[in-house]
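With one protein chain withheld, the remaining protein chains of the complex are depicted in position.
Per-chain residue numbering starts at 1, and chain names A and B are given in the order in which the chains are listed.
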Amino acid sequence: MEYYLLIPFLPLAAFIINITLGKDILRNKADWVSVLAVCGSAVVAIYTLYDVAVLKNTYDKDLYTWIVSGNFKVSVGFLIDQLTSVMLIVVTVCGSLITIYSVGYMHGDPGYYRFFAYLSLFTFCMLMLVMGNNFLQLYFGWEGVGLCSYFLIGYWYEKKSASDAGKKAFIVNRFGDFGFGLGVIMVFLYFGTLHYSVVFGNVQTIAHQTVNIYGYVISLPTLIALLLFCGAIGKSAQLPLHVWLPDAMEGPTPVSALIHAATMVTAGVFLVARCNPIFNLSETALIVVALTGGITALFAATIGLVQNDIKRIIAYSTVSQLGYMFLACGVGAYAAGIFHLYTHAFFKALLFLCAGSVMHAMGGELNLQKMGGLKKYMPWTYRTMLIGSLSIAGIPGLAAFFSKDEILWLAYAGESPVGKFVFVLGAIGAFLTAFYSFRLIFLTFHGKFRGTHEQEHHLHESPKVMIIPLMLLAVGAIGAGWVGIPPLLGGGAHISHFLEPVLGHPHVHATHAEEWLIMGISVLIAVSGIICASYIYLVRLDIPVRFARNFRPVYNILFNKYYVDELYSFLFIRPTLWVADHILVRITDAKFIEGVVNGVPKSIGDFSQSFRRIQTGIAQHYGIVMAAGAIFIIAFVLLFM
Amino acid sequence: MLPKIFFAYFAFAILFIAMLVVTRKNPVHSVLWMLLLFFHIAGLYLFLNAEFLAAVQIVVYAGAILVLFLFVVFLLNIKEEIKAKRFINAWPTGFAFALGIFFLFVMTFRSYIAPPAGPYTVEMVQSESNIVVLGKILYTEFLFPFEIASLILLVAIVGAIVLAKRRLKS
Partner (left out) sequence: MVPLYWYIVLSAALFSVGVFGFLARRNVIIMFMSIELMLNAVNMSLITFSHYLQDMRGQILAFFVIAVAAAEAAIGLAIIIALFRNKSTAHVDEIHEMQG
C-alpha cells in the first residue's frame, strides 16, 4: 500500500466530514477532525522524508486514470522525490501548527466548522499540487488552492471588505492562471503528454525549436517557460500581480499565516523549481524570473517601510521574500530558492501568528500607532516575534541567514548575466527588510502604550493553545536553516545536496574570499538595519514624523503602495465595468438575449393568437375545411397516381 | 328513346327541386319540397328495378323522417326565420367547394372500368320478385348486419328520448 496516499487523503476526509457533519453535529468539536488529520499527514510526511533521504526511495506512480481522450491521457498520480518531500514537510508541519493555533484563535466564531473544513480542503489541494506527477494535477491543485484562498479570505463574508478581498484574490490569480493554462496546453502540444517524467526527460527535443506568432519568432522553451511563469506571478504575488496579497489580510490571521506565507504563495516557486529543466533551456526566461523577483523584493520592501497595519507590513514582507525566492531560481540556484521557501515558511508563519496573538490581545486592533509597550503584557509573544524578526533580518545562526546568504552569494557569483544587478537589489532589500521588521517590533512592543484605556485593561497573554505553536515555530525559525549551513562555515550544505538530483546545482565563478566578503556584507546589512531602526524608533521618534512632513510626496507614494491599485482601477477595472454596464447589460443582455428570450415566446404567442381565429366555432367553416381536404386528397391521387 | 326522356325529366326535376330545398327561406317550404324530391327519387328507383327500395324510400324517408323534421321545424319561430338571413357569410366558399366536389367526382368516374357482371340479371330478379331476392340475400349473407341495424335503431330510440327529454324541475 502506498503509504504516502494518506498524506493528501487524510485532510480530504477531514474536509468531507467537517462540511457534511460540521454544522449540526460536530459544531465546536470540528477542530479535532482537522487537527488529527493534518497532524497525521505531518507524521506520514516526516516518515516520507526519512524514506526519501535515508532509504533513498523515490516514487512515481499513477493511481487512477482520470481522462482518456484520443491521444490525451491524464492520471491522478503521485511523484515523491526530494523536492516533494521537502515541500511536504513545509506544508504539513506548518499546517499542523497553524491548525492547532486556530483552535484558540477562532474560538467562539459562529462558522467554526466551516473554517476548519476549508482549512482541510486547502491542505488537500496544496498537497495534491505538490505531490502530483503531471501538469494537470498541478493545475487542479493550483486552482483548488486559489478557490480555498477565496473561501478563507472572504471567511467573514458579511464584511464587504473581506468578500471584496476574496474576489480580488481570485480574479487577479485568474490573470496569471490564464498564462499558466496556455503554458500547460503548449506543453501538451509539443510533448504529447503532461507527465513530468516524460516532459522533463525529453526536454531537449524542444531546446532549439521556435514558434512564429504573427511574424515574431520566439524560442519555444522561452515561450513555455514565460507562460508557466505567468501563473507563478499571479499565485506568488509578484509584480505586477501582487495587488491581491495585502488585501488578503482581511482573512483570519491563521489563514494569512498558512496560505499567504507558508504554502499557497510558495506554489509559484515550487512550479518554477519543478519545471527547472524547461527554464534552464531559456536564458531569457531565467532573466525575466530573476529580474521580476529582484524588483519585487525591493519594491515591496519600500512599501512596507511606512505601513501602519501590522498584517500589511508582514504581507509586504512576504511579497518581498517571495521575490528573493524567484531571484534565486532566476540565477539558477533553485535549491537555494527552495531552501529559502522552507525557512521562510517557519519564520513568516511565526510572524503572522504572533501578529494574530497581538491582535487577539488588542481586541482586533491592527494599527501600529495604537500599540506600544506590549512587551510586559505578552512576554512569550514578544520573545517569539523577536526571534522571527531576527531570523528574517538575517542574523547569523538563525534560519534565514543561511538561506538568504546563499541566495545573495549565488546571485553574485553565478553565471546569470543579471546576477550582480539583482544581487544589489537583494542587498538593498535585505537592509530594508531588517529595518521594517524591527520597526514593527519596536513600535509594537517597546515604548509607551498608545492605545485606549479599555484596550489596556484587556491586554493579556494568549492561551497556551496559541502560544505552543508559536514556540514550536520559533524553534523552527532558529533551527530550520541548520540543514543548509554552507561548507564555508564548516557545514555540509545538506539541503542543496539533497535536492541536487531534482534541481541541479549552479556553477559558481568566484573565489572563497569573495564568498566571505558577501557573507560579511549580509551580516553588516542586517545589523545596520536593526541599529537604524532602533535609533529611529526607540530614541528619535521625531525623525519619522519629520520625514513624513518634509518628504510628503515620497511618503505618500510609499504609503499608497505606489498607487498601483488606483492605476489598475483606472486602466482595467473601470473600463471593464463600463463595458459591462453600458454594453453588455444594456445592449447584449437587454436587447439581444432578452429579445430572444422574450421574443420567441411572444412571437409564438402572437402566432397562436392569430392562428386561433381559425377556430370560429361555426360548424360549416370546419365542414369547408374538411371538404377542402377531401378534394385535395382526391385530386392529388387522381393527378399523380 | 323513351327511357331517356323519362330519365331526363326525372334528372332535371330532382336537381331543380334539390336546389329549391336548399334555398328556401321558410323551412316548412324546404321540407315540403324535400317530400316532392323523395317521390321523384323513388320514381327513379323504379326505373332501376328496385321496387322494394322505392317503397321503403317513401315509407321511411318521406313518411317518417320528414315528419320528424316537420315536428322539429314547428319549434322554430317561422316569422323570424323568414326575415332572417339565409346564407352564412362564407357561402361563396361553400359554393365553390361544392362545385369542386362535383367536378372531382365526375373526373374520377372517367377512369371507371366495369367489372364482370354479377348473377342477378334483370330477368332473374323479375322472375322471383325483388323482395324475395332481397330477402334471400339479407337473411343469409347479411344476417349479422341486419341484426346490428336493429340494434342501431334501438340505440336511436333510447338516445332520442334521453337527449330530448325535458329536465324535471326539482
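Quick notes on this structure:
In the analysis below, a contact is a pair of C-beta atoms (placed from the backbone, for glycine too) under 8 Å apart; a residue touches a chain by one contact, two chains touch by 3 or more.
Here the structure is a predicted model, which is why all the values come from computation and not from measurement.
On the side of chain B, touch with the chain left out of the figure occurs at residues 3-4, 7, 11, 14-15, 18-19, 21-22, 24, 27, 30-31, 34, 37-38, 41, 44-45, 47-50, 52-53, 56-57, 60-61, 64-65, 68-69, 72-73, 75-76, 81, 84-91, 93-95, 97-99, 101-102, 105-106, 109, 114-115, 117-122, 125, 130, 133-134, 137-138, 142, 145, 149, 152-153, 155-157, 159-164, 166.
Listed here are the chain A residues that touch the chain not shown: 612, 615-620, 623-624, 627.
Here is the rule we use: only the chains that are shown with their structure count from here on.
For the pair chain A and chain B, the distance between mean C-alpha positions equals 97 Å.
Residues of chain A touching chain B in their complex: 618, 620-621, 624, 627-628, 630-631, 634-635, 638.
Put simply, chain B touches chain A in their complex at residues 88, 90, 93-94, 97-98, 100-101, 104, 107-108, 111.
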